[in-house]
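Note that one protein chain of the assembly has been removed; the remaining protein chains are unaltered in position.
Let's look at subunit A:
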Amino acid sequence: MLDKILFLLCLASALADERCMPDTPHGFQVRLSIKTALGDEAYVWNENEMFLFRASLAFAMRNHMNGQQFEVSNIIVCNETMRVSFWFIVTSPLDTSQLIDQENVEAAIRQSRNRINSAFLLTDKTLEFVDILPTLATLYTHPTPPWLIVFGVVMGAVSAGIIIMLVSSVVQKKRKTNRKPQDEDDDEETRVKTVENGDAHDGIHNMSFSEDERFTKM
């Protein structure tokens, strides 16, 4: 039983091989760079991995073309190289002699690109579908540009500082001018006191409060 299935499979693949060739108008080339992506944790590319690839591609085709039950056998692979690159074509599940056209295959792959990538722990760059450009990730645009926020903070701090400095110098100046007449009064009072004490024996005329030119004006 198993022999028969194997024979049929080989026959099928041998028959389908003619349509799968490099630069085929119905398929794509795939390149994997496993060592670049995973370094020491790279897995070895073998038949099982190829089976997974064909299965994930069938999954992508099923997702894209609703209703059609793509199987692993519908994904035909050829020209495997040491690079780990190969070509593949997709046959229709309803009629294996018919190939799915390139646009549908491309659309299917684009739709499920992320799922295919993650099945192999690879990225758009390391699992390369030649001639299918990956869709660019949209950059996150901030609602308010962050630089404006930082600018606001700095400018606010600087403006506050300027106002504080100006106000404090005005206040300092006012204090100086207030203190100066006070100092003059204190000086006059001390001089007045000494005169009073000196003239204590004079008695009658209190000269301290007269407009005396003895006290030189400051």
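Everything that follows uses one rule, which is that contacts are C-beta pairs under 8 Å (C-beta built on N, C-alpha and C of every residue); 3 or more make two chains touch, one makes a residue touch a chain; residues count from 1.
By our rule, contacts and distances are computed from a predicted model.
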- [ ] Given the options "Transporter", "Electron transfer flavoprotein-ubiquinone oxidoreductase", "GPI-anchor transamidase" or "Serine/threonine-protein phosphatase with EF-hands", say which is the protein name UniProt records for the missing chain.
- [x] "Transporter"
TODO: Just the residue numbers, please: which parts of subunit A touch the chain that's not shown?
DONE: 31, 33-36, 81-85, 136, 138-139, 142, 146-151, 154-155, 158-159, 161-162, 165-166, 169, 173
